[in-house]
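Missing here: one protein chain of the complex. Every other protein chain is in place.
The first chain written gets the first letter, and so on, giving A and B; residue counts start at 1 in each chain.
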Amino acid sequence: MSVAAWGRRAFLLLPAAFVTLFLILPLAFTFLVSFWKRSMLGMRPGFVFANYAEFLTGTRLTVLGRSFVISAEATLIGLLIAYPIAYFLARKVRPRATRLVLLLFTVPFLVNYIIRTFAWTYLLGRTGPVNALLIAAGLTRGPVDWLLFSPFSVLIGMISSYMPFMIFPLWISIAGIDRRLIEASWMLGAPPARTFLRVALPLSLPGIFAAVIFSFVGCFGESAVPVILGGVGYQLIGNEITSTLDVLNYPLAAAMSSVVTAAMLALIGVWYLAFDLRSFLGKILSRRSSP
Amino acid sequence: MRRAGAARASLWAGIAAILLMLYLPLLPPVLFSIAPEHAGEGPVTLRWYGEIWESELLSGAIATSLEAGAIVAVVTPVLSLAAAMAIRELRMPRLLLLLVLLPLFVPGVSMGLATAFFFRILGIAPSLVTIAMVQTLWALPFATLVVLTAMSSFDPVYLEAAYMAGANRWRAFRDIELPLIRPGISGAATFSLILSFNETIRTSIVQGPLNTVQTYIWSTYREVGLSPSLYALMTLLIAVTFALVGAYLLRAPREA
Partner (left out) sequence: MQSNPAINRRDALKLALAAGAAAAVPFRARPSLAGGRINFADIGVGDPGGDWSRYTKSSGYGVNLVSIGNAPSAILNLLVAGGGTGTYDIINIVGGMQKPLVDNNLIEELDTSKIPNWTKDRNIGEFLTAGTPGFQFIGYNGKIYGCPTVLQGDSFAYLPEKTGTLDSYAALFDPRFKGYVALEDNYTTAGQKTALFLKASGQADIKNPDDMTPDEFKKVVDYLIEHKRAGQFRVIWSSFQQAVDLIVSKEVHVIDCWEPMVFAAKAKGVDAVYADPKEGYLLWAMAAYVVRNPGRSAEQEAAAYQLLDFMLGGWYGAKITTLRGYMTNTDAPDYAKAHPDEFSADEAAKVASITENVRRKFTKGGTWQNRWPTAVEAYESEWSRFKSA
């Protein structure tokens, strides 16, 4: 091949190399460390399963489960909110208004998310404005306790952090659906609901896929939101890992880390199998996938 | 038509409600940024806005955040474009996709820890570069997915038409595809910038003696409490953003 072609190939492989070097190798090292023995100030190379045993048989495992559940909930609710908005913006609204609205969704992100998160503690507290409003409106007699420091507040925190993220890929994906396909469906007599379910929705799956990943993984790794809004030890797995690091138990932290990473990879594996990726990558690969 | 009108109105109402919920947490910081500290200062004060620049640490953090953000917003879209093209053209799209998405699946703490060890072994000193590297790693999957979804609605048939018309690969790409996926690329750049600016955990692990606005706020929040000048900074950012949004809307719109 010519130099230009080699150059091009190198360019294309750059991201993969970048990730391999700076993520895979370090992760492999972490995995290795998870088998090492704990010693006073650090660790000694060894090969023991003790760290995994400690993690998988202890209370920390429930924390892992809880992380899954809350991330799934936040993602699902976020999706239910974001999809209609994205659909509406993509198909029923003039481009200028769309861009404005999308920008409006972006602005809150320029405020530090820690400040945003703990602003919720002001808003939802017993003496905060939301409670004051509820009491003034006569909807409740005293302050509502479960507004804050509860699963509810953690969900609010997560959703307001990640839901806007979901809107963008959904919008890009839906906006890219060829109008003619929708029109063809109508012309063939399908009612709007059917058109949506059988044409628009499947075609927007790439966007849904992206949105779900953004939200789920983000929520899963969260440690600030549960701490600020969660109340009495609302631990998620991110907090568990940091807390073992605090006592310099690197092997245990490494073990937990590896389990989490493996779990997430398993998820992506399930997705790969359940959704033939060719349909997702289909149009992109069409030059190659020609039968 | 009336039913459609009512449906439209309720959707707009829904969007407004959601936006309200997202903007609500912005109120307390704005209010605190003008709240006086002592009774004698009057009902509102602008003193905190001045104090932002007095803190050497904070000014340094702002500078670092800007520099890192600039690097990430340029490097990541380029890398993600390369990744998307690689996925499209090379023989192992699923593997490449998996690789690029990997940073998404690793919890922040683990990723920070792993990369910190790695840098230490390689003898790489913490600096703006290490911060930018970690943030690029984090932003890469997002950016790539955005570019991919933009590309997925682009039909390569157009490229073939261009080849048949005599264009080489580069020209075909530049003149045909790029304009059509530009929203995706600028989306990727925007996304990367936002992610870089908001990144806390991974950055704090590799930042060394530097601080970004995020890590600075995180550590003051924990150790000594937030100072009103931080709220003032945030309010300024909001104001600047609104100004930019306004400017963007006022210029003649070009329907892409």
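Observations on the model:
Basically, contacts are C-beta pairs under 8 Å (C-beta built on N, C-alpha and C of every residue); 3 or more make two chains touch, one makes a residue touch a chain.
Note that the coordinates shown come from a computational prediction; the quantities given were computed from them, not determined experimentally.
Of the candidate positions A:37, A:92, A:126 or A:194, contact with the hidden chain is made by A:126.
Looking at B:27, B:57, B:92 or B:165, the residue that reaches the missing chain in the full complex is B:57. Contact with the omitted chain, checked across A:33, A:217, A:245 or A:259, is made by A:245. If you put the hidden chain back, the residue from B:77, B:93 or B:112 that touches it is B:112.
When the missing chain is restored to the complex, the residue among B:27, B:125, B:161 or B:240 that touches it is B:125.
Of the residues in chain A, those that touch the hidden partner chain are 38, 40-42, 54, 58-60, 62-63, 66, 118, 121-122, 125-128, 145, 148-149, 223, 227-228, 231-233, 235, 239-240, 242-249.
Residues of chain B that touch the chain left out of the display are 37, 56-57, 109, 112-113, 116-117, 119-120, 123-126, 130, 201, 204-209, 218-226.
Methods note: only the chains that are shown with their structure count from here on.
For chain A in complex with chain B, the residues that touch the partner chain are 8, 11-16, 18-20, 22-27, 29-30, 81, 84-85, 88, 92, 95-96, 99-101, 103-120, 122-123, 160, 163-164, 168-169, 172-173, 175-178, 206-207, 210, 213-214, 217, 220-221, 223-224, 237-238, 241-242, 245, 253-254, 257, 260-261, 264-265, 267-268, 272, 277, 280-288. Residues 8, 11, 14-15, 18-19, 21-29, 79-80, 82-90, 93-94, 96-111, 113-115, 117-118, 133, 136-137, 140-142, 144-146, 148-156, 169, 183-184, 187, 190-191, 194, 197-198, 200-201, 213-214, 217-218, 221, 226, 230-231, 234, 237-238, 241-242, 245, 248-249, 253, 255-256 of chain B are the ones touching chain A in the complex.
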